[in-house]
Every structure is written in C-alpha cells, then in structure tokens.
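See structure below.
Here the complex is missing a single protein chain, while all its other protein chains stay put.
Let's look at subunit A:
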Amino acid sequence: MSMRTLPLLFLNLGGEMLYILDQRLRAQNIPVDKARKVLNDIISTMFSRKFMEELFKPQELYSKKALRTVYDRLAHASIMRLNQASMDKLYDLMTMAFKYQVLLCPRPKDVLLVTFNHLDAIKGFIQDSPTILHQVDETFRQLTETYGGLSAGEFQLIRQTLLIFFQDLHIRVSIFLKERVQSSNGRFVLPVSGPVPWGTEVPGVIRMFNKKGEEIRKIEFKHGGNYVAALREGSFELHGDRVLKLGTNMYSVNRPVETHMSGASKNLASRTQESIAPNPLAKEELNFLARLMGGMEIKKPSGPEPGFRLNLFTTDEEEEQAALTRPEELSYEVINIQATQDQRRNEELARIMGEFEITEQPRSSASKGDDLLAMMDGL
C-alpha cells in the first residue's frame, strides 16, 4: 500500500468538513463574525507548519477511528462545540463525500485535482487573512513537490489505498440520493457516459497494423457505453481551471444536509465488526496521534468570547434522538490527549494504553507509557 496517502486523505476530508460546517453555521444563523472566527481558527490549525510537517512524512494510513480523533480535535479548535451525535454525523458525511470523489475520479492522478479544488475553496473562506492564506499556499507547494512527479502506477496505488480505507461504507446521504448519485442501497452510481479521462480514447475502435506498423484495418464495435472525448486537462498550477467538479462545494446552495441512518441494519452490522476487531496497529496509531496533535497549535479562546454549540441536525430533538438510537459499539470513543502538564495526564494515558492492549506476550505497560510520556514532555 502507498505510504503517501495520508496528506491527500486528511486534506480532502478536512475540506469536506469545512464545507459542511460553513453550511451549518449559515443554516443556524450564527453571527457572521463568529462563523468566520470558527473557520479561520480551524483552517489555521489544519495548515500549521508543524502539523503539515508531520502529515507529509511517509507513513501508513491509520484506522478510521484514529483519524476521527484528529478531526474531533480540529472541530473543537475554536469556540464552537459539537455533541457526540453531531460529530458522528459530520464524520459520516465527510467520509462518504470523499469516498464518492475518489471512486469517480476519471484518472487516479485526478485525486490531486480534487485536493486542489478543496484548497481553492478553503482560500475563499479565509480571503481576509493573509497569514493563513500563505500557509495554504505553502501546503499547495508541498503537495506539488510530493505528488507532482509521481507516475500513473504510483497514483493507481494511492487510489487503491484510499478505496480500501473506505471499503464497505454505505451510509446514505440525502444530498447524494436527491441528485441520484447514490442509489437507495447506499451504492454510488457509476455512469457509463460522458467524457473519457484525459489520455484515454473513446472505446469502440479496433485498429490492426502490419509488420511495418502501418494501419491496415480499422473496425468499430459496440462497447455499451455512451462516451465522448475529453475536453481538456485540468490545471495543476497554483491557480487555474481544474475542469473537474469533484471536490468543489456541493453545499454552497442553501440545502438541508441530512443523513439517513434508519433502515440500514446491514450497514450497522458490518461496521460493528470493523470497530471491535483487534487493531494490530494500535500502538503505532497512538504514537501517530500524539505526534500529529502535538503539532496542532490550538489557541485558547481569549477574552470574553462565549462558545456556542453547532447542531448537524435540523432540531435539537433530532440530535438527542440520534444520540440515543446509535448503538454503543459504534460510538467513536474520543480520546482526549492533552499536551499540557496535567495532573490527570499520567492516569489518562495509562487508561488509554490499557484500552489499546493487544493480545500478545505481556510487555510491561510501563515501558509503553514511558515512550509516549517522554514524547509529550518534549512538546
């Protein structure tokens, strides 16, 4: 599997999160200055230099649970609060959106264009903050440096790594169902018409050549689809027409964003299996989380700025209902790792270590804890 997948996964999921938060902030009529502050704080945390440095190191993809913890922290990087049920729903929407984008990318390399679409939109949210804009441009440059020279084969591997990460997720998303992009069983619709990817020829032609390489015959066959030639290639420059629409903000028109959780018992069963299976990468994941979140510079809310709660559902009652009906095993456990000289820190970490215990020959848990504590001390 590719060791270069994490930056793409993180940035695109982060982009989707911002689209959804922006839409909910507007729908809930949060005052403009507060809404702007929330987005600015989250974006500036996401693109901080230290965080990006950790992100771009070649590494394996970790579990959905581990990654979810990072987004939980990110979403709370400002004065906004989200309940467990709302955070769950946010994460579901984010993951299904990016899964859709990866699946429908015409060429494996187009996942980079999807990422650039997200970054372009993010720059739109922070137009009035030159410092953060600079951070985003810097990340752009790092993406080009890391991915600009990769071959088609390497991009295909990245694509496969991402698809494996999203395998068996079939949450039905209202906006996808309405646009007939997702069918009622949760599977995405794969169209067999439209432009072919850049670099692919329209199927339906057989060409035959002689020994000298001269074309001697050309016949057509019925291939079953309804494809046309690609118009032009999207731009990989800092500014440019990406051509591809995947990764642009589909919530920009004011529409209620809902997910259907009911009637998906089959989905629930498969996801339960995934979350309770022992995770062999547990220790590595914990270290990765510590490093990544250590790199997050969370600003403490200054002054008398009061926090507020954002609801991903249309009413508070709906949110409560969702929290009640969600099975216990599926609740993503939020691990609070605080990089502060906290009295409770040692006990907290020891408890986390206990939760991640893998069944193998017993090692002294003290040594595992020491490694992580030492790392935290260094932050």
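One rule holds for everything that comes next: contacts are C-beta pairs under 8 Å (C-beta built on N, C-alpha and C of every residue); 3 or more make two chains touch, one makes a residue touch a chain; residues count from 1.
The rule is short, and it goes like this: contacts and distances are computed from a predicted model.
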Missing subunit (named according to UniProt) among the choices "Very long-chain specific acyl-CoA dehydrogenase, mitochondrial", "WD repeat domain 54", "AP-4 complex subunit mu-1-like" or "Translation initiation factor eIF2B subunit delta": "WD repeat domain 54"
Residue among A:Ala27, A:Leu103 or A:Leu177 that touches the chain left out of view: A:Leu103
Which of these, A:Glu145, A:Asp168, A:Asp241 or A:Asp316, touches the one chain of the complex that we don't see? A:Asp168
I need the residue numbers on subunit A that touch the omitted chain, in ascending order. 103, 106, 108, 151-154, 156, 163, 167-168, 170, 183, 187-190, 192, 196-197, 199-211, 213, 216, 221-225, 227
